[in-house]
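Removed: one protein chain of the complex. Kept in place: all other protein chains.
Let's look at subunit A:
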Amino acid sequence: MSARSLAVEKLWARYDEADVLRDLDLVIPPGRITVIVGANACGKSTLLRAMSRLLAPQRGQVLLDGKSIHRTPPRQLAQVLGLLPQSPIAPEGMTVADLVSRGRHPHQNLFSRWTRKDDEAVEGALAATRITELAERPIDELSGGQRQRVWIAMALAQQTGILLLDEPTTFLDVRHQVEVLDLLVDLNHSRRTTIVMVLHDLNLAARYADHLVAVADGRVHAAGRPQDVLTSDTIRQVFGVESRVITDPTSGRPIMIPLGRHRILDANVDKSAVEETCP
């Protein structure tokens, strides 16, 4: 699957009659993992919705291989751009295999029959997410982590070069969060899928992103390697919180520690730094 280019140009978008995105520019590196972070209501989910055609922009455009996605027929777009929304609905009693098969929807039309290729796509997606043995189970019986893997499998069966995910780790415990993110890295490596996701947890974001994007006030505040983006200055400007950033000995990626007002051991903190930043 060839890597495709996705870019956002001078995008203005509204949500609930307020301009949420204001003149936002962003280039998604093909074949890499991009993670979007930002404070609540900064527009990161709106950005993802605009990029996946769920939301029509007021001005500006989202370009896929140089062509506006809002001028691409939806079915054609769905063959190259996949989306896992925040709260998809699993119909009661539906089996895993049945749900994952629905990912083939954009590749079929009214008269086409289910083919060997569709079967292979579904089997491949089940295997890649390691849920083959759950195939015949109803989704309502699965745990939250398993269920999220089913949705990812469905997005994989869609076989798109780009996959957008809106907070795929919400409501999962830490083990399942790591499991889901590891799985996405696997897919990025094995299929060269371009992954763009919104994450809440800054440390997981810095750990798993190749390209970290911090959104504030409807614009991209900083974008680049996690080491360059996750600094205490950026964190203060984007989230309005003081923090210390250290290097994670396991991954070599930055980790942020919020300072707050309590439970700080004086000996461990460079007090002058705190005073300097909190006048």
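Worth a mention:
The rule is short, and it goes like this: a residue touches a chain if its C-beta (ideal position, glycine included) is under 8 Å from a C-beta of that chain, and two chains touch if they have at least 3 such contacts; residues count from 1.
The rule is simple: contacts and distances are computed from a predicted model.
For the chain that does not appear here, its UniProt entry gives the protein name "Iron ABC transporter permease", which is one of "Succinate dehydrogenase cytochrome b556 subunit", "Iron ABC transporter permease", "Tat pathway signal sequence domain protein" or "Na+/H+ antiporter subunit C". From the set A:G103, A:P168 or A:P254, the residue in touch with the chain omitted from the display is A:G103, counting the whole complex. The omitted chain makes contact with just one of the residues A:A50, A:V122 or A:I255: A:V122.
Annotation: of A:A7, A:A39, A:L54 or A:V178, A:L54 touches the absent chain (contact as defined above). Residues of subunit A in contact with the chain left out of this view: 16, 52-54, 74-79, 82-95, 97-103, 105-106, 108, 110, 114, 119, 122-123, 126, 132, 135, 158.
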